[in-house]
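The other protein chains are all here in position, but one chain of the complex has been omitted.
Note that the chains take the letters A and B in the order they are written out, and that residue 1 is the start of every chain.
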Amino acid sequence: MNANTPAPLLEARSLSKSYGGRPACRQVSLSLDAGEVLAIVGESGSGKSTLLNLLSGRLVPDTGSIRYRMRDGVARDLARMPEAERRLLARTDWGFVHQDAALGLRMNVSAGGNIGERLMAVGGRHYGDIRATAANWLTRVEIAVDRIDDKPTAYSGGMRQRLQIARNLVTSPRLVFMDEPTGGLDVSVQARLLDLIRGLVADLGLAVVLVTHDLAVARLLSHRIIVMKEGHVIESGLTDRVLDDPQAPYTQLLVSSVLAA
Amino acid sequence: MTGNTPMADYNFAYLDEQTKRMIEQTKRMIRRAILKAIAVPGYQVPFASREMPMPYGWGTGGVQVTAAILGPDDVLKVIDQGADDTTNAVSIRAFFARTARVAVTTATADATIIQTRHRIPEATLTADQVLVYQVPIPEPLRFLEPRETETRTMHALSEYGLMHVKLYEDIARHGHIATAYAYPVQVAGRYVMDPSPIPKFDNPKMDDCPALQLFGAGREKRIYAIPPHTRVVSLDFEDHPFERNRFDVPCALCGATDSYLDEVVTDDQGGRMHVCSDTDHCESRRAKGHRGTMLADEPVHPADRRSKLEAAE
Partner (left out) sequence: MYVAVKGGERAIANAHRLLADKRRGDRQVPEIGVDQIDGQLALAVDRVMTEGSLYDRKLAALAIKQARGDLIEAIFLVRAYRTTLPRFGFSEPLDTAAMQVRRRISATYKDLPGGQVLGPTFDYTHRLIDFALMADSEGEAPATAPAEAEERMLRVTDIIGAEDMIEANPAPGEGQPVGDLTRDPLGFPAGRDLRLQNLARGDEGFLLALGYSTQRGYGRNHPFVGEIRMGEVEVEMLNEDLGFAVPLGDITLTECQMVNQFKGSLTEAPRFTRGYGLGFGHCERKAMSMALVDRALRADEFEEERKGPAQDEEFVLSHSDNVQATGFVEHLKLPHYVDFQAEISMLRAMRAEVAQRLAGQVPEAAE
């Protein structure tokens, strides 16, 4: 590796995972730099969600390894990290935004409590400070501060996603995993959410691994794309290059079907 | 309490013998769990709780712990809600009087082992005493996370953020922490522990207590402990610190202003009076001549006269 190229933030080698003998992810390798947005695209069943779950430590791979460069600059093998440290990493330096907000939020806890949870988990013990931070984050994700004591159940779908994002970003993570974050939302709500995500990612210099079946979302948010089919990576490259000049026939098909639609 | 009251008819005697034998067999296993609990303060040690001839939830855990540590020279006191004369305390004391032939007392200072449900005595405990708590639900995280598999992981990894989320929600909704009893504590800077449903008034007594404190949950099959002089901190926020509840009135019988009070309904016109929940504390104070408003006109209460007579004997 070149001395003046910074080491990647996340690096996966030969990840494989099967369910009951049926491979869902085959020999996938990839790397992600700090501040880089990587989109994983493909049809449903292509293995992109499995790959996301492997990368984020929510699934254990059958083979392969994942290394993450910690804040001290040392790259660590996630499989060899003690569970306590891995869970701490997952709730401080990482974020995970689910398509279904109910999986990423505590639906019976107020918005303020949802945002404050990570702070309290790492030792935040000043109610006033936690609340002020929560209010600040509500503003940043364009939710009125007077909704701070409402539960997510009283929020619209778009607001829930924004709250989920705030809950993840409150500890200033360097890497966020997103699983179809705009899925199931109305087009106008989707557009607003995408704008917000793009702004936050740029402001905070976040690295993002984004799973989406929507190439328009990938084009808007990502720097690089990998295309998956039947558990394989069949094409990868800079987003504009892949979408404007797809090489693999399958990618050409994907891109043309979007254009046709 | 006069000790070995023959309150049961003869056919109980046989079962008592059997129960005694069972306790003998079980003691070693429970003692091992207790030692482990003392070694890891606040950690819930699973143990093979036995079926006792009293219902789960009625003190089977406390009874097994007490049985395991009771020696021939011990003097046992049993309280429920702070009082020696509540029915379940009477029942448990009678159980030990029958099966262990142990000396019993109502005087806190005379007891070497105190089994309790829902209170810590007002008198400061000493290094020669053991306090055994009856515990219904030992898991402080249970009402936030019902799964044992998950709560054990949370304890193992010290993931206690959720606990503070609950307190945060209380303050956001009510303006202050709205937990009045079974108020969670952190023991020795490590494990978050349920102190059993004692009022939070009693929480400070657990901190740096000279007596060994043991907790037994029979139905849930857990034993945990606070060794003597261990730091016990009630969970709170810096800007919303733990507050011990206070009473606006003194005890109507003994005039105590620093004890936990029971509210007694005296009529159907809204009449209320407050008396010490710790009956021994109240009686000892009255024996020393303290008088509350209710007894102001009566220099010597019949009960006091009796205890004075006993004291003179």
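Quick notes
FYI, a contact is a pair of C-beta atoms (placed from the backbone, for glycine too) under 8 Å apart; a residue touches a chain by one contact, two chains touch by 3 or more.
Since we're looking at a predicted model, the values are computed, not measured.
Looking at the complex as a whole, the chain kept out of the display touches A, B. Contact with the undisplayed chain is limited, among B:Gly42, B:Pro121, B:Pro138 or B:Pro199, to B:Pro199. In the full complex, the hidden chain is touched by chain A at residues 19-21. Contact residues of chain B toward the unshown chain are 5, 7, 15, 18-19, 21-22, 46-53, 55-58, 60, 80-83, 85-91, 94, 117-119, 136, 147-149, 174-175, 178, 180-182, 197-201, 219, 221, 245, 247, 252-253, 260-264, 266, 273, 275, 277, 279, 294, 303.
By definition in this document, only the chains that are shown with their structure count from here on.
Once the centre of each chain is set as its mean CA position, chain A and chain B turn out to be 49 Å apart. Against chain B, the residues of chain A that register as touching in their complex are 83-84, 87, 91, 106, 109-110, 112-113, 116-118, 120-122, 124-128, 130-131, 148-149. The part of chain B that touches chain A in the complex is made up of residues 156-162, 164-165, 168-169, 171-173, 236-240.
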